[in-house]
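I am attaching a structure below and will ask some questions about it afterwards.
All protein chains of the complex are present and in place, except for one that has been dropped.
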Amino acid sequence: MFAKGAEFMKKIINDPKNVVAEMVDGMVRAYPQYVQQIPETFALIRSNQDSMKGKVGVVSGGGSGHEPTHAGFVGQGMLSAAVAGQVFTSPTPDQIYRAIKAVDQGKGVFLVVKNYSGDVMNFDMAKDLAEMDGIKVKSVVVDDDIAVENSLYTQGRRGVAGTVLMHKILGAAADQGASLTELKKIAQAVLPKLKTIAVALSAATVPEVGKPGFELADDQIEYGVGIHSEPGYRREKIKPAKALATELLTKIDHELKLDSNKQYALLVNGMGATPLMEQYIFTHNVLDLLAEENIKPAFVKVGNFMTSLDMAGISITLLELADAAWLKALNYPVETIAW
Amino acid sequence: MFAKGAEFMKKIINDPKNVVAEMVDGMVRAYPQYVQQIPETFALIRSNQDSMKGKVGVVSGGGSGHEPTHAGFVGQGMLSAAVAGQVFTSPTPDQIYRAIKAVDQGKGVFLVVKNYSGDVMNFDMAKDLAEMDGIKVKSVVVDDDIAVENSLYTQGRRGVAGTVLMHKILGAAADQGASLTELKKIAQAVLPKLKTIAVALSAATVPEVGKPGFELADDQIEYGVGIHSEPGYRREKIKPAKALATELLTKIDHELKLDSNKQYALLVNGMGATPLMEQYIFTHNVLDLLAEENIKPAFVKVGNFMTSLDMAGISITLLELADAAWLKALNYPVETIAW
Amino acid sequence: MKLTLEKYLSWINEFSQKVIDKKDYLSDLDSKIGDGDHGNNLARGVTAVQQMLTAKQPQDLTAALKLTAMALISKVGGAAGPLYGTAFLEMAKTSSQTTELAELLTAATAGLQKRGQAKAGDKTMVDVWLPVTAALKNADLTSTVIEKAVASTKPLVAKRGRASYLGERSIGHLDPGAVSSGYLFEALLVAEDEK
Partner (left out) sequence: MKLTLEKYLSWINEFSQKVIDKKDYLSDLDSKIGDGDHGNNLARGVTAVQQMLTAKQPQDLTAALKLTAMALISKVGGAAGPLYGTAFLEMAKTSSQTTELAELLTAATAGLQKRGQAKAGDKTMVDVWLPVTAALKNADLTSTVIEKAVASTKPLVAKRGRASYLGERSIGHLDPGAVSSGYLFEALLVAEDEK
């Protein structure tokens, strides 16, 4: 919207400084039946608070710009609350702490954190604050993005679209009365089976920054980008959807060792500016490639779930359904804006 | 994806000629629980065919490129079937006829048509074919787009995002056993109360064409565009979200004569490449402006419902809830991919 | 002039070739005042017509016209599909009574107008079909007549089809359906010359 240096940002916004406040306001006023704002925070809690009674709370959150994640998944059967940070910036501990306090029913609160330094540290500090109040808190740090090599000596892998499936499975379990310890066990079991990888056609423009996170030539794509325009592992000329699907699925196969005797859930995720038509075409190719390996996913979902502002691109998430309960949890009914 | 002359189209597709076939394939394989393909057509019918028993069928359709419209709204409580044409091109009469035949349960079939020459003529021809088989058919031609002046001597107004609300209301009524004649009455009552207007930040690129439908300068927007990059009524420099909302709401007010004693449903619709963050910010402004007139919509929905491929932009639909049954119908439970 | 099966086949072949050659140009015209797909729509249609005629080898004019109509109706979509389809269907129907070209085209044009509700001067293909039919009746159809008819759409304000949304801004552009109809009748002249 505002000219900034030579760049021009074409967005439907007012002041770049207020995007999160205005977005949160729009969301809670559009959907009061699902979410309510915890006063003076950007934390949104379930409107149907009765549905949380006697259950462990599940709280997620992170930077804004990934809508409908996180608040779009708040509601019965899924998250108890979600905390929004500034764009691509972890929320602060005081806000996370407020959300934890608001959802706790004496059974403890489970935190779903994506593996970014900021998120990990801010959620940790919030956990400390909550524990000082006597609230039991456990957490999982999701690191499903296989684009970066894993290593003990680095930050490790990022948390991306697979987090949505983690929310779904934990939310269903919590709704059915799982304890804090049981949720931790489920999360730990799901984590190594959950793998995501993305390709970008363009980068996101953070409103306060005013220009794209990176530049791709008119005919270039980048494999392995993160959801904050973190660079990926290779740039090349754009290829047909089938070739993109092949590249990404090969990477996932390398990690999960796809096996026709096993069951899988597939999430095809648009990054914000990619039309559903392209997402369905890509899904067609992914399903074809899996079918060549005699794999037919037991659960499929296609759409914009973990976006990156106006980035064009797509990600594949495969979850190996090592436990039959996970499939049931994915199909468990929910009352949310966006699932 | 393919270079075409000097232009370059960056899309996740394979052959531009196959986009619809591949998209439809991706959709039915991803969501077999909701939709099935009528063999050798791009018509998708409800998987839960039992849910149609004894009821009037509701069939919609039109060009592709508006996903999740139309097939995303097929399912119990909403559409019985949807017919997809080529991108931005009306489906052909034979395919529409197949859909009509497939959903008819002896109670007749109601067609929801958007007011474009092509759609009107092709659905008319399909109606003729179906009537020759003894199937009772009635229809509504939706013309909610107030961007163009209405006139008896022209094509009249276009059908755009408001069509989704028409689907929802008619689908709920049909599911509750309304007759063909009753559906026609409801449609006729809803039509004059349903108004939509859009603003575009960029035009859509049809895959087989390979370049955007129109060019906007880096800082330009266009008010009143249609969902096929039909030009609008004014171009100007981009403005803050609030100013855009004011411009569009003023136009709607001019038509509907907004009145704080009446109830309204609001649909804020992203055109395909507009992030949810921007849609919620815009919603915040729209709700503020309505609040200044003491209007609080009784129903709000925000998201990508009637898109235009990769167009960036947004539309406002307001439906005056002249009949209390319409609000109930909007909240009526459905089993669809995208509502 | 009477239309024969042979002459019809060379006419429709000539037209198909022209549409395929001019596909991009037709879509370009359509993107000025419509949605940019007229060439693609029609090219899809004539390709189907070719396939259908080759596969079914119709043995009389009526069958050939009907196959053409069916291929266009089921493959073109959009506005042009039902319009061209209806035109050929009307010709097919009439051809069982007469093969006089002027009469076939009179029926076609009437069908076109019934289907699309366009009048002369609405800036549609009708603005080509009407004068061409009139000229054929007088047996004086020439390239000039066709060119003039096509060109006549340029200064008009569109009243039907997508171009009508442009109002005054449609002035100064040729109507794509008029241009493709121009090709149809130019192809007729070529087919006649060949005989």
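When the chains are written out, they are named A, B and C in that same order, and each has its own residue count from 1.
Here is the rule we go by: contacts are C-beta pairs under 8 Å (C-beta built on N, C-alpha and C of every residue); 3 or more make two chains touch, one makes a residue touch a chain.
Just so you know, these numbers come straight off a predicted model, no measurement behind them.
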**Message:** Considering all chains of the complex, which shown ones does the missing chain contact?
**Reply:** A
**Item:** Residue among A:14, A:76 or A:122 touching the omitted chain
**Value:** A:122
**Prompt:** For the full complex, which residue in A:34, A:88, A:264 or A:339 touches the chain that was left out?
**Reply:** A:88
**Asked** If the hidden chain were put back, which of A:144, A:175, A:230 or A:255 would touch it?
**Response** A:230
**Request:** Tell me where the left-out chain touches chain A, residue by residue.
**Result:** 63, 85-95, 116-118, 121-122, 124-125, 147-149, 153-155, 158, 206, 208-209, 213-214, 226, 228-231
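In the analysis below, only the chains that are shown with their structure count from here on.
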**Request:** List the centre-to-centre spacing of chain B and chain C in whole Å, with centres computed as mean CA coordinates.
**Result:** 30
**Message:** Could you pull out the residues of chain B that touch at least 2 other chains?
**Reply:** 87
**Fill in**
Residues of chain C that touch at least two other chains are none
